[in-house]
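One protein chain omitted, others in place.
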Amino acid sequence: MKWDPLARKGLTGRLPEAWRQPLAVVGGVIAIVWLVVALAAPVLAPHDPLAQDLPRLAAPGPGHWFGTDQLGRDILSRVMHGARVSIPLTLMLVALSVLVGGLLGACAGYFGRWVDETIMRVADLVFAFPTVILAMVVAAALGASLTNAVLAVLVVAWPAYARVTRGLVLGVREREFVLSGRLLGFSAWRSLRVDVLPNVTGPVLVLATLDIGTALLLLSGLSFLGLGAKPPSPEWGAMVASGVEVFDSWWVATFPGLAILTVVLAFNFLGDTLRDALDPRTARAIKERAL
Amino acid sequence: MATRSQTAAVLLAGALALAACGSGGSQTPAAQGGGGKTLVIDTSFDLKTADPGRTYEPTGLFVEKAIYETLLTFEGADVTKPVPALAESYELSKDGKVLTLKLKQGATFADGSPVTADDVVFSLTRVRDMKGTPSFLLDGVEVAKEGDSTVTLTSKAANPALPFILPNPALGIINSKLAKQHGATADAQDKAEQYLNSAAAGSGPYTIESFNVSSQVVLKANAKYYGTKPAYDKVVIRNVEAATQKLNVQRGDSQVALNLSGDQVTGMPANLQVKKTASANVIFLLANQDDKVSKTTPNAKFVEAVRKGVDYTGLLELAGEGSTQAPGVIPSQLLGALPADQAAKRDVEGAKAALAASGVANPTVKLEYPSELTVNGLSFQPLAERIQANLKEVGITVDLQPAPVTTALDNYRNGKEELGLWYWGPDYPDPSDYLAFLPGKTVGLRAGWKTGAAKEIEAAGEKAATAIGDDARKQAYADVQTKLNASGPFIPLIQPSQNIVTAASVTGLEYHPVWTVDVAHLGAK
Partner (left out) sequence: MPATDDTPRAPRRRGAHPLARFLIRRILLALLLAWGITLVTFVLTNLVPGDPVAANLGQRALGDPAIVAQWRSQHGLDKPLWEQYLLHLQGVVHGDLGTSQQSHRPVSQDLAEFVPATLELAGAAILVSLVLGVAFGVIAALRRDRLADHALRVLSLIGISVPTFWLALVAFYVFFYRLQITPGSGRVDAALGSAPAVTGLQTVDALLAGRGDIFGSAVGHLITPALVLALYTIGLLTRFTRSAVLEVLGQDYVRAARAKGLPGRTILFRYVLRSALVPIITVAGLAFGSLLSGTVLVEAIFAWPGVGQYAYKSATTLDLPAVMGVGLVVGVVYLVINLIVDVLYGVIDPRVRLQ
């Protein structure tokens, strides 16, 4: 059993250096702050995020630093609690996309022929739709709820992973150590798991980090359209949407939007640094697919 | 050969780009000038057609009112008394079945031809027989010509509401000769809609210059109008989101903004006029009476707990100044409305007591509502969230189930909602429209309320339907509503304010519950 020595060394050898980059540090710090907020929101938040007991549409000021919304709820507390809604769901969504896309892509790349044709044509079909519109229709078909929004985004997100994984598997499949494994009589499954998987994991994980931002943007976009979070849940996209109606009270939409921006930014800072740390060839493969 | 494939590729790319862009637009070029005054009105479009026989959306009625004339109309905002329009007088027979209308002489269509009794008969039977959305207005009504200037409308049962129905712009009189030339057959196969979307075949003060259901409608003054000429030569009606309407009217990009919410009209600069009038739309809660739909909501004590648990003042605060609490299902400006002091009041202790008496412990109920629907600029979303918070204090857990209008409305009309948050706007400003809320009728069935479910209320309803004379009707409808409020499945909430903002130069604006605003009555200063 051999691993591709270059690929492994490439990743582990460069990682620590990458982490020393200021951008990665900033991204990491922001991400950690948000994770802490998400975990400790019930303790940290000054108000009950659902209580409608403050004056309506009050501008930011003492007692309510981010202002209040049209029902008299504290926006700061809602933004903090929103982290508990959006962040875990986004992470779960990306994990699911990696799993589904990675598995299908690996099968396509490893088995080739009709398996490959079928999976990749379906992927093409998904790519032929604009993501937002497809996700919108899927979410509408399933009914508005956060779980269904996650499923809808999953439907549009997996093909990116399938393509990258397939490309990587194709590159590895004909390599000596995989061929020798098969000659030794390994089953296809074992060969995939033992020989191929380790060589594909690194790049796919980087793609996943980069994708967390995109996934959060898409998920909150669906909620913005009313196809995601159910009220009165403090979901950031839905909060921005409620701010559209009370345009004058800029704080209603501004702060949840900033929350989305900072989380996405943090993961993009991290992902970008990680990508630079990869060897250039796989990095380019990822770049071209990570749209 | 690199050069040849290069040329081919460039040509191809160019051709594709052209094909992608060049499919052509369809906007009609706006004729410039005219010298007269132009009025720009911003509204959120709910518009499908300019064919009066198929119109039932608010923006559609607003547009038709300017293009077509009806037999009767209302003066200003007073909807309690129909007044002559194309008919100079009307008379209802003693049994309430036959309405005789005498036509005004000298009225002409936009092409100069006179409005005749034949046009009236054709237009009204067309609405009835095309089976378009407004066809129920004339269900079972026979239209006949009695001589050159008299028309009779005969109903099978007493129909005292008919004079209140006729002012609906959907019953506008069209030029039958023109319409027939363009495919009008006055039955389900009628093809005149396309034509009526591009040309005005009416006798109203305006005609269509351009008509686009999604972006804008331009009206120009009817050069051959036989009546008083309107103050504006050209009226541009644009489809604009509420938030933008506000900015546009503040900046002077438009002179009228029709759909602002209560929050949006607070703090308007002094150079703008803000008209806040309680609309005739009644927002209500329904509690399903069908025990196959819910085990909880058919319980009368539970409904009482909800009725006492809702914070009506809090809802009015969300709806903004100008809104009023709805004392019954019939809105305040109609004949037969309950006086304001009979409206339900919040009583948390009473609600808790009723809930305890209901025998349902810690109930959880689903509240369905159309998530993106707004009525008079007021969104259903915060209303539902407020009601959820109100009922939580009482001990009722409300699970909010927002859905797009199509999905929600489908569940609603099939009577599948446990609790529903909806509104009803008058199809015609007569209390008989509200008999729909009784058991076995349109709205009653949507609350799972079948015929025979409440005999006493049904009897009161029958009495109201046949009552003749204003006083008798007033009394009968008040009685129906008192009974409905005591034991019916509906909880009337509020009539949100219709907030209209106009530039200082616009005068004479009145909000009308059926057609919003009569453009031809607007003045300029």
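Per-chain residue numbering starts at 1, and chain names A and B are given in the order in which the chains are listed.
The definition used in the following text is that a residue touches a chain if its C-beta (ideal position, glycine included) is under 8 Å from a C-beta of that chain, and two chains touch if they have at least 3 such contacts.
These numbers were taken from a predicted model, which means no experiment stands behind them.
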| item | value |
| --- | --- |
| Residue among B:Glu88, B:Asp111, B:Glu142 or B:Glu241 touching the omitted chain | B:Glu241 |
| Selected residue (touches chain absent from view) among B:Phe74, B:Phe164 or B:Trp424 | B:Trp424 |
| Residue, one of B:Thr100, B:Ser113 or B:Thr133, that touches the chain absent here | B:Thr133 |
| Residues belonging to chain B that touch the chain removed from view | 2, 5-6, 8-10, 12-13, 16-17, 19-27, 29-32, 38, 40, 48-49, 54, 56-57, 131-136, 139, 188, 193, 197, 212-216, 236, 238-241, 244, 247-248, 251, 253-254, 372, 403-410, 413, 424, 427, 436, 442-443, 445 |
| Residues from chain A at the interface with the omitted partner, ascending | 23, 121, 124-125, 127-133, 136-138, 140-143, 213, 217, 220-221, 224-225, 237, 240, 243-244, 247, 250, 253-254, 257, 260-261, 264-265, 268-269, 272, 280, 284, 287-288, 291 |
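Here, only the chains that are shown with their structure count from here on.
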| item | value |
| --- | --- |
| Distance from the mean Cα position of chain B to that of chain A, given in whole angstrom | 44 |
| Complex interface listing, chain B residues touching chain A | 242-243, 246-247, 261, 263-264, 267, 317-318, 371-372, 379, 381-382, 384-386, 388-389, 400-404, 407 |
| Interface residues, chain A side, partner chain B - complex | 50, 52, 56-57, 70-71, 140, 143-144, 226, 230-232, 242, 244-249 |
